[in-house]
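Structure first, commentary second.
The chains shown are only part of the set, and none of them has been moved.
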Amino acid sequence: MDRMSAAPPDPSPKRERLWRIIFLSDTPVGRAFDVVLLWLIALSVVTIILESVDEIRLPHANLFWTLEWIFTVLFTTEYLARLWSVRRPLRYALSFFGLLDLISILPAYLELLIPGTHYLMALRVLRLMRMFRVLKMAEYLGEASILLAALRASRRKITLFLTTVIGIVLVEGTVVYVLEHEANPDFANIPQAIYWAIVTITTVGYGDVAPITVPGKMMASIIMLTGFAIIAVPTGIVTSELGRAMGKPLAPRRCCNECGWEDHDPLALHCQHCGTKLSSSAE
Amino acid sequence: MDRMSAAPPDPSPKRERLWRIIFLSDTPVGRAFDVVLLWLIALSVVTIILESVDEIRLPHANLFWTLEWIFTVLFTTEYLARLWSVRRPLRYALSFFGLLDLISILPAYLELLIPGTHYLMALRVLRLMRMFRVLKMAEYLGEASILLAALRASRRKITLFLTTVIGIVLVEGTVVYVLEHEANPDFANIPQAIYWAIVTITTVGYGDVAPITVPGKMMASIIMLTGFAIIAVPTGIVTSELGRAMGKPLAPRRCCNECGWEDHDPLALHCQHCGTKLSSSAE
């Protein structure tokens, strides 16, 4: 995906060399670049997390301020280098990884306008997704593709399910609001009641909002017992799709030339129906 | 379903034309009517939700009062138009969508008798279910029918399961009530203890009611660990049924030329109904 949106630059040798280092990891230098980058990203995320703790930041305010700007300057340089070395900068800038790279440096500059937002730099953690590409974790990518295939296959069912859940939550929230809002300040308005219904139906159950009247508790009991059955649906969807997605790569269809029998083991040498030797090129 | 309960009216051309606009969406005008209606429903629901927030309603009380009555008059007119244009008004009024249409205007008038109930107008959100028909979301309907088929197939198992859960909750609530009610005002009576048992067994766990005595906590621990196993049952039911419901369309239909029997195993060589050899090209 990254490689697709970042087509090789025109043959200016300098830009070509830089592009190869930054975007590919098939040369020692390119690989070293990626590894150093990943460590810098991880370090900058840890820095931001630690900085948010008053007890740690206050005694070392200058240190954190310095570190943060070092990381920001480094990542900005890297972003500009990517833009310069790639053949179609706009296409890269609008690609998934391009937007991610931008998002991970923007909060530092946004901080100058809206204080407090620089913590969003922790979103840099998303850049670690490059890791999977660098570490050549082929097996993990294989597993991921099965998981993704299962999720993609159930996409429509999950959309339908989430729409239904949102409808249910709206109705339940309103009904409990009508029952509770006079006696219970926690149910002061419908959005608050919907928040409660979401907390309940997902079985999170903080308890910061809870019904106190008898009809409210009765309604809540019905909602919980119904939610019990509802929670089973997404699990059922993902499990079924996963079962299908996992079944497929296990059964590469090798059809016998003689009898057309299809259901062969990937390691089979002979057709298990008629005994004809299977052509090995089919794999 | 809607179309079933709303049979075409007698040939008075005016009523016929109105019926076509309101109930069908196969003409440009009929489609426009449905789209406008859906937007009006969505807007009216948003209005009601916002109105319930004191900070928003109080400064614009008149605006909300006006908006609410505009929506109510519009929906009442629409309801009467439906009743008038349809051939069998009573049958429509008692149909699923007919009742829904009534429910969505009733609270406004009920408010005049019982203050606070007009918020039930948010139940109008249920009318958005018409959306699926209008948008001709055939694929979504396909997915929905699989989900519904799985739920319908597990209907009896889920009924049985819910009955069992209600029995369990009654017994558990009573036992913990006997253990706790003297020390803990949260367990003042059995209905309250049953409410606690439902909150616990569904793993919602608000914490507004919780055992405080040692035997109460021991009993609660046993209940939670048992509930752990129980929660697996509905998931198992839905998953299994979903796997079956999803498995069916995957089974490649091989129809017998002689008798038309359709439900053959993919490996079958002969029709299992009449014994005719199946043509292998059907695969």
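For clarity, chains are labelled A and B in written order, and residue numbers in each chain start from 1.
Methods note: a residue touches a chain if its C-beta (ideal position, glycine included) is under 8 Å from a C-beta of that chain, and two chains touch if they have at least 3 such contacts.
Because the structure is a prediction, the values reported are computed rather than measured.
What's in place is 2 chains of the same protein, and the file's complete complex has 4 copies in all.
As a working rule, only the chains that are shown with their structure count from here on.
Between the Cα centres of subunit A and subunit B there is a gap of 30 Å.
If you check the complex, the residues on subunit B that touch subunit A are 45, 48-49, 52-54, 116-117, 119-120, 122-123, 125-126, 128-129, 139-140, 143-144, 146-147, 150-151, 158, 162, 165-166, 191-192, 194-195, 198-199, 202-208, 231, 234-235, 237-239, 241-243, 246, 250, 267, 280, 283. On subunit A, the positions that touch subunit B within their shared complex are 156-157, 159-161, 167, 170-171, 174-175, 177-178, 181-182, 188-191, 194, 200, 203-207, 210, 214, 217, 220-221, 224-225, 227-229, 231-233, 235-237, 239-240, 243-244, 260, 262-263.
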